[in-house]
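Complex shown without one protein chain; remaining protein chains in place.
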Amino acid sequence: METDEQALPSVDGCCGDERKSHHTEKTKSNLISRLNRIEGQVRGIKGMIEKDVYCDDVLNVISSVQSALNGVGKMLLEHHMKSCVVERIQDGDTEVIQELLTTMNKLMK
Amino acid sequence: METDEQALPSVDGCCGDERKSHHTEKTKSNLISRLNRIEGQVRGIKGMIEKDVYCDDVLNVISSVQSALNGVGKMLLEHHMKSCVVERIQDGDTEVIQELLTTMNKLMK
Amino acid sequence: METDEQALPSVDGCCGDERKSHHTEKTKSNLISRLNRIEGQVRGIKGMIEKDVYCDDVLNVISSVQSALNGVGKMLLEHHMKSCVVERIQDGDTEVIQELLTTMNKLMK
Partner (left out) sequence: METDEQALPSVDGCCGDERKSHHTEKTKSNLISRLNRIEGQVRGIKGMIEKDVYCDDVLNVISSVQSALNGVGKMLLEHHMKSCVVERIQDGDTEVIQELLTTMNKLMK
């Protein structure tokens, strides 16, 4: 069954202007190719379950997808902190720290 | 770019016969629908990155995919332990314990 | 301020008999020496905070205590699974699986 792109949270900032990320093309293609691989692995896990593959083998693929996803998260966090977070703090907008802490607590759960 | 199903480890058991999981159809469709949602979210994250969506919003979707994936892992682990692991131990095959520990250590990393 | 041993859950099994672990003396002394080191590090962290040591340095000691504690947990889990869990399953008492899953879910949080 084909899956449509999941409806995702709209990104309009509360104060009307829209915050944007500004990755280089190189970073974007790196992130996209990692996510393509993750997407393929998730599809692969579905196939394993449909074919009644032994659970331990499926669990091992799940843990490698978790690691790959952590890798994407860490890469994004680094770019975010070295660009938007520094810029907003230098502009005097320290609200970004609480925003970052909230997101990090979810990632560190 | 369409991603082919990731080449996955072959599942031939060391002693020649092939270990299989034996989920009910209900469990299988539950797992598949969760994985469909995860696949859609991963595709959605790609779209967010292509559209330069603010990193914090992307990181929040990543952490919800991590939770969903953890949920699938825990569900599989429970089924595995309540079926294959118990059966193999009752058959005197305690090697399954070391196999389980190795997999759990990866999941608990 | 000296801290008394934390009041810990009583271990009387619901069915009156008391479940016991049965580690070798070697395992017990290994676990105790790891826990002595962890106790020393926790005391050290208190000292760092009292002396206003830079937070990043304190956070690094906290993460090494977390790793040491994970190591103790994994060691205990292995011993538990290779002794009590196998024995209880071979005795036909499969309740141990749900008990183990509940504990693992807390450790994997």
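Order of writing sets the labels: A, B and C. Residues in every chain begin at 1.
As a convention for this text, a contact is a pair of C-beta atoms (placed from the backbone, for glycine too) under 8 Å apart; a residue touches a chain by one contact, two chains touch by 3 or more.
Bear in mind the structure is a predicted one, so any value in this text is a computation, not a measurement.
Asks: Please provide the labels of all shown chains that the missing chain touches.
Replies: A, C
Asks: Considering the entire assembly, which residues of chain C contact the chain that has been omitted?
Replies: Here the touching residues of chain C are 1, 3-6, 8-9, 11, 18-23, 28, 31-32, 35-50, 52-63, 65-67, 69-70, 72-73, 76-77, 79-80, 84, 99-100, 103, 106-107, 109.
Asks: With the missing chain put back, which residues of chain A would touch it? List them for me.
Replies: 70, 74, 77-78, 81-82, 85-86, 89-90, 94, 97, 100-101, 104-105, 107-108
In this text, only the chains that are shown with their structure count from here on.
Asks: Give me the rotation angle that lays the C-alpha atoms of chain A onto its copy chain C, rounded to the nearest 5 degrees.
Replies: Result for this pair is 180 degrees.
Asks: Please tell me the distance, in whole Å, between the geometric centres of chain B and chain C computed from their C-alpha atoms.
Replies: 27
Asks: Distance from the CA centroid of chain A to that of chain C, rounded to the nearest Å?
Replies: 33
Asks: Rounded to the nearest whole Å, what is the centre-to-centre distance of chain A and chain B, using the mean of the C-alpha atoms as each centre?
Replies: Going by mean C-alpha positions, chain A sits 18 Å from chain B.
Asks: Would you mind listing the residues of chain A that make contact with two or more other chains?
Replies: 109
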